[in-house]
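Below is a structure I'd like to ask you about.
Up next, subunit A:
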Amino acid sequence: MLLADDAVTQLIHGIISWQFLQFVVTFLVIFVFVLTGAVILVLAERKIMAWMQDRLGPIYTGPWGLLQTVADMIKLLLKEDIRVADSDKLLFLLSPSVFIAPVIAAFAVLPFSPYISLPGTGLATGIVYYVAMSSIDVVAVVMAGYSSNNKYSLIGGLRAAAQMISYELPLVLALVGVVMLTSVLAGAPGYPGHDSIGTISLRQIIDFQGVWHKTGNPVLDFIFEGNTPWEWFILIQPLMLVIYYICGLAETNRAPFDLPEAESELVAGYVTEYSGVRWAMFYLGEYGNMTIVSAIATILFLGGWSGPGVAYLTGLNVPVWGLVGNLLALVYFIVKVYLLCAVFIWVRATLPRLRSDQLMRFAWLILIPITLGNILLTGALFLLISGLGLPTWVFLTVTGVINWAALFGFIWVVGRATVATTRRAQAPAIRARLRASTTPALPLRDGIPARVPELP
Partner candidate 1 sequence: MPLSAYLIMSAILFSIGVVGVLIRRSPLVIFMSIELMLNAVNLSFVAFSKFLDTADGQMFVFLVLTVAAAEVVVGLAIIVSIFRTRRTIDVDEMNALRG
Partner candidate 2 sequence: MDLATLIFWIIAVILVGSALMVVGLRNIVHSAVALILLFAMAAGIYVLLDAEFIAIVQILIYAGAVTILILFALMLTRITGQQSRTNPTNKQWWIALVICTLLGVSIIYAATTSPHAVATVGSDSGQLPAGINNVVRIGQLLYSPTQYSFVLPFEIASLVLLVAIIGAIVIGRED
């Protein structure tokens, strides 16, 4: 068994190596970040929504209610694990794990700071990897819906699957705009990469948004090295950020796209029959997804970890300052991510749930044509402007101006579409009311009204 021994020694060497230690530490940090992040987000959600709705929210457990979600977690962990009779046992037990595994796997490509990240951040397929991981969640949702042996669960699961598949398309197409911009910028002085070879690696996309030519002035260098907000892609493609964010809302089944879990129609959708730890895993996955969507939006559109001092301090090549720079980067990144998560909560507190007819129409008739049009427009503008021999910044400015104009057009279109579809849905009721008000009072027969005319 010489061969097997060889494999074993190689395994052992792999396990006690420095890279493996780094991997384990980072993995544990990220795992704990997902878990505590969910706890913090739940508390933040309850507190912020309470504040928006002029309530107090949780106040009894701990100071200012801070320990409420910790208590909830303990309660969920100790709860009885109920399994439905006649359910498909295997799939029922498996689906929470299938739901949460890709969420944690997707964190592998997120660069948290220049050094604190998993080896996966070097993956050349960053964006596609993230999309692939988020598409596996659908499988778990369908599995949960099917295996619960419950009509509400089944309908909720199928609704969720249809919704997640439809909104994946505009989500990917919205990100293509950014990738096209990187391929335009690549190879320009100061920018990474080769001529006209863009990137879909998240780590490199951050570098594309922080190009600063050293001036020699330490104050300016300290603030602006690696932190150039005027190069963030949100300025050039704001509409794509908005559309990506909307699709992220739909992908994570958050309000106003929470039809699969609509309490008034489906109890709790595909999680109806789950309790205790398994229910907690579904919610953990949902909040983890929320964090990932925000993190990807931060990296692609808001410069990732960039902030004053990060690149300057890590560039000094002094271990202590490098550590400080990394921690600063971590802080900037997490602040940006949680600000975007707060927008999730804000949207939930503000908007009512969509109707199912609006849901599909919104994706297929509004979002997908706009994102496809953006790709076409970006490409055509680049061809036109580079054909005229004008520099790249003209192209970026023109694209940005058109995109900002399109953003306001998009808001107007969405407003009109919402009103129109609602009018159409309410039309029968309005007509019936009009008819009822114009018809004369019902004749009395023996003191009681005759049969009421049926509403259509």
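Here is the rule we use: a contact is a pair of C-beta atoms (placed from the backbone, for glycine too) under 8 Å apart; a residue touches a chain by one contact, two chains touch by 3 or more; residues count from 1.
Basis for inclusion: all candidates are chains of the complex that A comes from, given by their letters.
Remember, it's a predicted structure, so these values are computed and weren't measured experimentally.
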| item | value |
| --- | --- |
| In-complex contact partner of subunit A, selected from candidates 1 or 2 | 2 |
| Complex contacts: residues of subunit A adjacent to candidate 2 | 3-4, 6-7, 10-11, 14, 88, 90-91, 94, 123-125, 128-129, 131-133, 135-136, 138-139, 142-143, 146-147, 154, 158, 161-162, 165, 168, 193-194, 197, 200 |
